[in-house]
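Of the protein chains in this complex, all but one are displayed in their positions.
Right, chain A next:
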Amino acid sequence: MMKKRMLILEDGTIFEGIAFGSDTASIGETVFTTGMTGYQETISNPSGCGQIIVMTYPLIGNYGINRDDYESIELTASGIVVRELSDEPSNFRSGMTLCELLTLKGIPGIQEIDTRKLTRVLREKGPLKGMLTAVNEEVDSQEKIAQLQSYILPTDLVARVSTKKPYPSPGRGERVVLIDYGMKHGILRELNKRDCDVIVVPYTTSTKEILALFPDGIVLSSGPGNPEDVEGAVETIKELVGKAPIFGIGLGHQLFALACGARTLKLKNGHYGGNYPVKDLTSGRTELTVQCHGYAVDEASIEGTGLEVTHKALNDGIVEGVRSTVYDAFSVQFHPEGSPGPEDSNHLFDRFTDLMKTSNREENINA
């Protein structure tokens, strides 16, 4: 009944626990997230593609899985690690259990392990490659560790999660082209709430095709992995800058910065959770944000790019937002759409729609 499963890390640490979800074995980058609610959104966020996600809050699954709170239709995480899985959820919207969902979507989970110890290992060493595998006599853990160490994490994550075809999400307001690098539903939801007429396009869509949609503004979505791995994105964005107001989020922010000539770097400890204070350097106010990134824009590379830093993480000073001093374009590393997590910076979507309106007016005047 209770199947045993283990999580092996590339540094040789092994955790033995109880299996849940799918029975498949998997390998992924192991990261921890500190949100106490929002597991459904977190595991369905395409930014987590290929990751084994450790939940630091010990009880997961309490309120079940509902039909509304997905951030993508397909789940692409490589595994879920929890202290205790709640298999009898209690919430009026709950339609199934977390375990049922993971089984359905082919994602393995492990529970009953010391997730705080695991978190401390990851804090100490940074994200590690990990493997979820069944416990049985044939398993030679040394062999598995060696296998893990030589394993190269995939670099085609965006290609895996981006839409294959463009599709509309109509509204009566501004036309927004949303480039999907691994978009969360939350971004689309916020634009629709503002009555934007959104067309979501694959990340491979050419500048020409995008401009042919006559956008009032362009949103660069969030997504998984290293921005340098996203083929063609930087070139396209370079061409788009100045053609219409741009708003980048998460990976979209990093790609925008790269397109402007800045560099990105991999963080030792990424930011995954819903309690990151970010200082808005313009207003002086600090807001709590939800973040999900292992890479960041290198502040030292900003000079001379025509960008200026607008947001910084209060705790470690990491660049959390930039804007172009030349064009109507800005981007943030965090998720102003929340879901899950605080919605303090939701007003950035208003800033974007306002920008589209004023930008349009200027164009009209110029014309």
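Quick notes on this structure:
Here is the rule we go by: contacts are C-beta pairs under 8 Å (C-beta built on N, C-alpha and C of every residue); 3 or more make two chains touch, one makes a residue touch a chain; residues count from 1.
Just so it is clear, contacts and distances are computed from a predicted model.
A single chain of the complex does not appear, and UniProt lists its protein name as "Carbamoyl phosphate synthase large chain", one of "Carbamoyl phosphate synthase large chain", "2-oxoglutarate ferredoxin oxidoreductase subunit beta", "Cytochrome c-type biogenesis protein" or "Amino acid ABC transporter permease". When the whole complex is considered, the residue among A:Arg5, A:Lys144, A:His253 or A:Lys279 that touches the unshown chain is A:Lys279.
In the complete complex, the residue from A:Thr115, A:Gln254 or A:Thr310 that touches the missing chain is A:Thr115. Think of the hidden chain as still there; on chain A it touches residues 32, 34-38, 40-41, 56-59, 62-63, 66, 68-69, 83-84, 86, 88-93, 113-117, 119-120, 123, 269, 273-275, 277, 279, 284-286, 288, 314-315, 338-344.
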